[in-house]
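Structure, as structure tokens:
Apart from one protein chain that is not included, each protein chain of the complex appears where it belongs.
By letter and in written order, the chains are A and B; residue numbering begins at 1 in each of them.
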Amino acid sequence: MEDNNDNKKSSRRQFLKKGLIAGAGVVAGGSLLAAYVDKSKPTSGEKVKVLTTEGELVEVDKALIHSPRVSIEESHKGIPGRKFVMVIDLAKCKNARKCVEACQKGHHLPRSQEFMKVYLLQDSEKSAPYWFPKPCFHCDNPLCVSVCPVGATYKRSDGIVLIDNQRCIGCKFCMTGCPYSTRVFAWKDYPEYAEDKEPYSPEASSPGKEGTVSKCDFCPDLVRIGKLPYCAQNCPMGVIYFGDIDEDTVTNGSETLRFSELIRDRSGYRYLEVLGTRPSVYYLPPVERQFPVESGFKDLEESVKNRFKNTPYGKTHKL
Amino acid sequence: MENKDTKEKLLREFAPQLEKTSPATLVWILFLLGVIAWGVYAFVAQVTKGHIVTGMRDNVVWGIYIVNFIFFMGMSYAGAIISGTLQLFRTEWRKPIIRMAEYLAIISLLIGPGYILLCIGRLDRLHYLALFGRIQSPITWDVIAISTDIFGCLIFLYLSILRDIASLRDFSELKIPAWRKKIYSMLALGYTGLPEQVKRLRRATDIMATMVIAIAIIVYSVLAWIFSVTLQPGWHSTIFGPYFVIAAVYSGTGVLIIAMWVFRKVYRLDQYITRKHFVAMGVLMVVLAALFGYFTFSDYLTKWYGSEKNDESLIRILFTEYYWPFIFSNYIGVLIPLLVIGIPKLRTITNITLSALIVIVALWFNRYLIVIPTLESPYLPIQDSRPEWANYAGTWVEYALMAAGVALFCLMFTIASKFVPVMNVSEMSETPKTESSELFKTEESLL
Partner (left out) sequence: MRTQNKIRIIFFFLLCFCKLVTSAQNKKDSVTEITPSITFTYLNSNDTIILTANIFDKKEQGVFAIKNAIIVFSASGDKETRNLGQAKADEEGNAILKLPVATAIPKDKDGKTIYTAKFNGKGKFQPAIETFSAKLARITVNFSKEDSLHFILVTATQVDYKGSVKPIQKEKVVVYVPRLFTLLKIGETDLDEAGTGKVEYTGKLVGDSLGNIMVIARIEENDKFGNVQGQSSISWGIPKQYYLAERPTRELWTPIAPIWMIVTLITMLTGVWAHYIYAVIQLIKIKQISKKNPGNPENNNKFT
């Protein structure tokens, strides 16, 4: 039974991987094509790419490729004509934590800082527990932005809420202002910050700075080159969909769907709608799940597993 | 009108306070400096190693620093409101204690904001608050309000000590160095008690007393709004503004009673600060105790009765993990003054002072219970395997800096009392001294 499950999982994973690659190919084709059509230049002359310099062969970690970092001033503007939205399908999440790991790697974060957190939630005693990945909700009424005394955190025209850690004074008011415990503080100068040698940009939220606040940024530095945020790219289950809400389209890399239809058909909702923060992140309820909640404990590090000890589920199942 | 002879007599009596420092006081000052040095050491540790040395983490982002901030600001506003009100109503018994209330207002106002600075991650960017200030942020309101308050309190204090400074300038028997005399002479602004000067001084003092009361209420409400504008279950409450103001005055009354007791002992002011004053302050404290109890009850009752999920979990934490601090701050801290003042037999100076001490500690815990348990019970449950990230516990750094703040408070009070008498000599000389000492002689004999 166990083996069977494993096999299913691995085959599923492989399929999705393939899908991802195919998806990437499509994207490449698509974006190339778009560029070609937009410019409407004849390409007949361009037969062979002229190679002027040879260049050393360099291995580049594909997981870390991003657009050239924009200036702080530029990061206030937002990507023109876009309004980003994320859809998280709780039915598919099995706490693989690949989103967390990829995000931490991409943002050069220490282990103790998670922009993406995966909770084990259980709404009431008799209701079923489920895994709940939680990025920043990039609210349309962001209380964190309202309360910032120096304008270090701001909302852009594309809906993304960013933090400028060159401006942040570290008062942490935004952290208490956010009802979703999204923001993290640099309690010390973590060595991971120094690994990032590139200049700072709020769009990359990296390198981090001691005594300032940071959080999930929807990875605009990846979006600018047509790549999905780290979490969406790396989820083996395709849990996280991302897109432009005005285009009414979201994708998890392998599957592209109409946002409105997805929300309609799967009864999508926003977390704690009652608070009036108007999040940009929607959840699809954990119905007809692909994995039992227990599968989320498999291969889990002890320290991570201990997090769920005090949850109602953890208590009844003696984690 | 001022009675010149009474004034001379009073000045002669207070002169030793200003002239020399006793060895005991010197030891006391050295001790305070030692505590402050410990705080400086802790501060250096925090600056060099980062805020990781504190007990604060991503969930409980505000800890003892903010508690102390609220606490000291509360004392300040209490000082301001008490001195302002007593001044405006020309209450007779204010005279020996109003100076202490003014000192309390300004000294705690200078220390309080220091705690918010300790809480700030990047002190090097503090000037950004002025450079890039956003009017929408309650922190900006607070910065504006506190700086306005500091100016207001300084002006008010200055107006109030002006006559005493003039008296000290004119008091030829005072044996102090020339430079100090020069300072008195400069600060006295040539005040000689001309009718025109008296008129203007009184007008200015009354206006500033009104301002100080108004600002104290606004500023402390602003401080409360820092908490209540957020959506956190324990903070998001409309009652917080008035609740904080009342709690502030309540705790400040306690501190004032302690200050009265201490100065009475140290400077032997038994004949000026009498049981009458303690009882009067005690009655004020009881009124505030009742109000504070009422607000506390209203706040928790509404949360408990509806028992919304997050409110309920907060109240559960308060009645389990924080059971004793909760009982102490919200039951004992309210009931003890009610009993002590309510039963005439218990109304002794010692009892009133002791209950004041209980009130102060209780109110400190009250703030602790407002700040920390709320942050420990956010909407999304804290799921962290590291205990220090889930539950807050102050570290030595925070307690050292808390002790340093209290020490600084005491030190500043001590130094201030060495500069201008802790009693308003000019005002006290306006009435025959006998009234205060003889009328209540019978009551004093009860002590």
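By our rule, a contact is a pair of C-beta atoms (placed from the backbone, for glycine too) under 8 Å apart; a residue touches a chain by one contact, two chains touch by 3 or more.
Remember, predicted model here, so these are calculated numbers, not experimental data.
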Q: Can you pull out the displayed chains that the omitted chain is in contact with?
A: A, B
**Q.** Candidate in contact with the missing chain, chosen from B:T91, B:Q136, B:T302 or B:S385
**A.** B:Q136
Q: Would you indicate which residue among B:A15, B:A45, B:L110 or B:I144 is in contact with the undisplayed chain?
A: B:I144
**Q.** Candidates A:Q122, A:S146, A:N165 or A:T182 - the one touching the absent chain
**A.** A:S146
Q: Check each of B:L110, B:L126 or B:A204 against the chain that is not shown and name the one that touches it.
A: B:A204
Q.
Among B:A188, B:A248 or B:M428, exactly one should touch the missing chain; which is it?
A. B:A188
Q | Interface with the unshown chain - residue positions in chain A | A | 21-23, 25-30, 32-34, 36-37, 42-44, 46-49, 51, 54-63, 65, 78, 80-83, 140-143, 145-146, 151, 154-155, 157-159, 223, 226-228, 242-244, 246-249, 251, 253, 256-258
Q | Touching residues on chain B - with respect to the absent chain | A | 134-136, 141, 144, 148, 151-152, 155, 158-159, 162, 166, 169-170, 172, 181, 185, 188-192, 194, 196-197, 200-201, 203-204, 207-208, 210-211, 214-215, 218
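We adopt the following convention: only the chains that are shown with their structure count from here on.
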Q. Between chain A and chain B, what's the gap in Å when you average each chain's C-alpha atoms?
A. 48
Q) How about chain B: which of its residues touch chain A in the complex? A) 49-52, 56-59, 61-62, 116, 119-122, 125-126, 128-129, 131-134, 136-140, 143, 226-227, 229-232, 235, 375, 378-386
Q. Chain B touches which residues of chain A in the complex?
A. 112, 117, 119-121, 134, 143, 146-152, 167-173, 175-177, 179-181, 183-189, 209-213, 272, 275, 277, 303-311
